[in-house]
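A single protein chain has been omitted; all remaining protein chains appear in their positions.
Here the chain labels run A, B and C in written order, and each chain numbers its own residues starting at 1.
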Amino acid sequence: MSTKKKNRDWRATIHEVIYGTHTPAGKLFDIVLLIVILYSIIIVMLESIPSFDNQYHRFFNISEWVVTILFTIEYILRLISIKQPRKYIFSFFGIIDLLSTVPKYLTFFILQSQFLTAFRALRLLRVFRILKLVRFVGESNKLASALKASKTKIFVFVFFVLIVSVLLGTIMYLVEGPTHGFTSIPHSIYWTIVTLTTVGYGDISPQTPLGQFIATLIMIIGYGVIAVPTGIVSAEYAAYSKNQKDSDQGRSCPNCGAEIHRSDAEYCRKCGYKLIEE
Amino acid sequence: MSTKKKNRDWRATIHEVIYGTHTPAGKLFDIVLLIVILYSIIIVMLESIPSFDNQYHRFFNISEWVVTILFTIEYILRLISIKQPRKYIFSFFGIIDLLSTVPKYLTFFILQSQFLTAFRALRLLRVFRILKLVRFVGESNKLASALKASKTKIFVFVFFVLIVSVLLGTIMYLVEGPTHGFTSIPHSIYWTIVTLTTVGYGDISPQTPLGQFIATLIMIIGYGVIAVPTGIVSAEYAAYSKNQKDSDQGRSCPNCGAEIHRSDAEYCRKCGYKLIEE
Amino acid sequence: MSTKKKNRDWRATIHEVIYGTHTPAGKLFDIVLLIVILYSIIIVMLESIPSFDNQYHRFFNISEWVVTILFTIEYILRLISIKQPRKYIFSFFGIIDLLSTVPKYLTFFILQSQFLTAFRALRLLRVFRILKLVRFVGESNKLASALKASKTKIFVFVFFVLIVSVLLGTIMYLVEGPTHGFTSIPHSIYWTIVTLTTVGYGDISPQTPLGQFIATLIMIIGYGVIAVPTGIVSAEYAAYSKNQKDSDQGRSCPNCGAEIHRSDAEYCRKCGYKLIEE
Partner (left out) sequence: MSTKKKNRDWRATIHEVIYGTHTPAGKLFDIVLLIVILYSIIIVMLESIPSFDNQYHRFFNISEWVVTILFTIEYILRLISIKQPRKYIFSFFGIIDLLSTVPKYLTFFILQSQFLTAFRALRLLRVFRILKLVRFVGESNKLASALKASKTKIFVFVFFVLIVSVLLGTIMYLVEGPTHGFTSIPHSIYWTIVTLTTVGYGDISPQTPLGQFIATLIMIIGYGVIAVPTGIVSAEYAAYSKNQKDSDQGRSCPNCGAEIHRSDAEYCRKCGYKLIEE
């Protein structure tokens, strides 16, 4: 029984270090994890540059193994220290954690370099872990709330933009035709979205006067319409900020019930009742 | 008389299925219609890709006939079940519904492929039907209201942008001239709008130092001016949201039923009834 | 004395037609003027297209003479009917009106086609007259007020953007150098503004990894910073709209002095005093 308890304590300590953020050890773990993730991302990036890969291939390979082993140890510790390992395994972060360790071990079995690159890139999904660590920065919650509140509206808007793009893309396909680069309706829709979102690569551009006139209309539509999601987020965010402020400051007078609008009020503005006891 | 009544019932049932959205049959009809429209749009798109059309021409042709016949049946049912068929025929959706069936039948008479593509694309107009189905999503109404409220303002703004574009386009035509790609004033205006809306294809770009200086001014104007429609929509949307919230949270007078808009109201603003008991 | 009075009446009538907008004749004059201006603008535009000019040169020449003579008559009538002709001559619109008639008469003396095009384009300045006619659309006043209120702020902002562009442009010139298209510091600043305002022609683009990294930073700065003028206009416009609404609805109770927030209020919400006499 004593060993069992000891075992539990040992697990609890690991749990506190890995999942906790308030103890010094927990904070240190988070910072080390952040550095290892960033390091692994930089390695994946640099490896993709041919000149770097040729020169430092050995170093990259060793780095990858070190990172993979560190991630594997972390994954095992997470599994051991948690009460319901199954829940973790099938959670969003559980799958990402697994996917960021498995690919390197697969290099023993698969030798085609094409597949390896794709698998290696899976480790990049770990950037979401960083986001999770950043979550503790209060501001991001506020941002997330504002985005969540305007989610459906932005979805409706994007859907509308897509329908307009399908129509305008088809018209441009009929006007310009395959000889001017508008080779098919999907390709033409691609061009319409490139124009409507004001990206404007210039790989395809209208050649006929009529096509250029329609393009001008599309741009002006895009110009006027970009205002819509901005207006939505802006209004939602303002409303959210105001609500929070109101609920922070909202006290009411115990004598007459009038709202107290200023946090530094000492007397009720309605009945003159003393709010703060001395 | 009995058959006449039966006939009426039969029509009423169809009407409920096609126009209604609250019965299970009505919902099912809407979902099936949505799928058929999306399917027909995808077919039109894929057909326009030469490599796809060569390989699956037969399949596309059959698909088109199936979709056309389904749309024809729907059109006839709509005509039968409605009380004033003439009103439907000349309504916006009536014309679209007709235009999305007719083209395929015309292939018997017209054999020029150029015309066929254009006609076939008419079926894409049916995407508006999807919009009509989406209408029931509450958020889109809110969006539509905000847009409607800022419509005239955005129109005035777009008109102003056009006048500025005409002036700046002419100046650029005089500065750069046909040798640097600014072949005519309309073409130069096209370039100005491409720049002002920050699309920037790069198919034409100023070559002279003076032209580049003016282009820089145009960009900064565009940068500062894009704020205007955004600001309008943002303010209108915020005002609209606030009004709705106010009326949601409102109390109503127990005497005359008028909404009470101010939380600190003590008397009804409509009948003078005392709202707060002392 | 009778002839003098008659003369005055005759002038007053012309004045009413030209400057007035409330009489049917005044409205008709404005509409005709609008059409003639638009027609003259379209002629200037089409003339600049070589293929059109070759074919319809004679027609364009006659059209120009007709428009010029109409504008000259209008100019003389304005001079006659106004009390202080000197004030009109040196006013903004007076100069534009003169500049839109003079160029065509100059074709008798100057025969170089290069100069002619530039002079002819002066007639485009008349589009401002259209703006003046549109002024009566109430919305544009509201827009103009919002823009005027945020003028200084946007100026400060644009000034800051320019300074940042000078610095970043110089850095890019040092990093990329003339071999990659950044031929001089002014040209490099031009590129920076093209990037910062998200126009992105692509006529010059960074080639070195360091240059691309700095370009990425510039883009993200531009992305975050475009928010500033939008935010300003949005807030100013909202404040302006609100103020107007407040002043429209702002009545106060003659009994207790409480503000009346609803235009349809019949009783004071504070003391129950009857606001509207029957």
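Quick note on the criterion: contacts are C-beta pairs under 8 Å (C-beta built on N, C-alpha and C of every residue); 3 or more make two chains touch, one makes a residue touch a chain.
All values derive from a computational prediction rather than experimental measurement.
**Q** Could you tell which one of C:32, C:80, C:144 or C:167 touches the chain left off the display?
**A** C:167
**Q** Considering the whole complex, which of A:60, A:93 or A:237 touches the chain not shown?
**A** That would be A:237, which touches the missing chain.
**Q** Could you pull out which residues of chain B are in touch with the chain that's been left out?
**A** Considering the whole complex, chain B reaches the absent chain at 198-202, 230-231, 234, 264.
**Q** In the whole complex, what residues of chain C lie against the chain that is missing from view?
**A** Its contact residues with the unshown chain are 152-153, 156-157, 159-160, 163, 166-167, 170-171, 173-174, 178, 183-189, 195, 198-202, 205, 209, 212-213, 215-216, 219-220, 222-224, 226-228, 230-232, 234-236, 238-239, 258-259.
**Q** Give me the chain A residues in contact with the hidden chain, please.
**A** 41, 44-46, 48-50, 117-118, 121, 124-125, 127-128, 130-131, 134, 137, 139-140, 142-143, 146-147, 154, 157-158, 161-162, 186-187, 189-190, 193-194, 196-203, 226, 229-238, 241-242, 260-262, 264-274
One rule holds in what follows: only the chains that are shown with their structure count from here on.
**Q** Can you name the chain whose C-alpha mean lies closest to the mean of all the C-alpha atoms?
**A** B
**Q** For chain B and chain C, let me know how many angstrom lie between their CA-based centres, rounded off.
**A** Taking the average C-alpha coordinate of chain B and of chain C, the gap between them is 29 Å.
**Q** Taking the mean of the CA coordinates per chain, how far is chain A from chain C in Å?
**A** About 41 Å, centre to centre.
**Q** Hunt down the residues of chain C that sit against at least two other chains at once, touch-wise.
**A** 198-202, 230-231, 234
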